[in-house]
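As you look at this complex, bear in mind that one protein chain is not there, while each of the others sits in place.
The block that comes next holds subunit A.
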């Protein structure tokens, strides 16, 4: 039997995740530069020269400007840490998940419906306990449904959309009424 082809080990940039040679076309080449100089000097010979010639400038620069502190690490410790921003594939920046509860009524079978509640876990509520409480309060089945990729949600049988707001705010005082939203005709409508 012929020999197995060994998988090629590709050097991926530690900053942007692209193969190192594509950093120059990546989302933020400037941020990758320090990493590249350390880990892949042979790919960008120009960088080394550049960094050597103005190494002194750079250090002082980094100390002064806060915009590149997250690259330099320790030197920026005095600056308040920025919220980690998640970059979407489109290059847009996605903020951290908003703390909100979303309630949606799904019609299952003409008169029968299911109310789904999403986002309770963002307020530090234990979903399994919450579902039990909901089931008890409305005397219906309530369960935690695990989406394969989405976050967990609570399904409650029956249409309880309007009573539920009061119940949530009463039971969990951390949840403000203004953070509760309904979904009506695919649009998000505040509950109050």
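In this section, contacts are C-beta pairs under 8 Å (C-beta built on N, C-alpha and C of every residue); 3 or more make two chains touch, one makes a residue touch a chain; residues count from 1.
Quick note on the criterion: contacts and distances are computed from a predicted model.
S.K.: Considering the UniProt annotation of the chain absent from this complex, which name among "PUA domain-containing protein", "Lipoprotein lipase", "GPIHBP1 isoform 1" or "Large ribosomal subunit protein uL4m" applies?
M.R.: Cross-referencing UniProt, the chain left out corresponds to "PUA domain-containing protein".
S.K.: Which residue, A:22, A:35, A:123 or A:167, contacts the hidden chain when the whole complex is considered?
M.R.: The one listed residue touching the chain not shown is A:22.
S.K.: Touching the absent chain: which residues on subunit A qualify?
M.R.: 1-5, 7-10, 16-19, 21-22, 25-27, 88-90, 148-150
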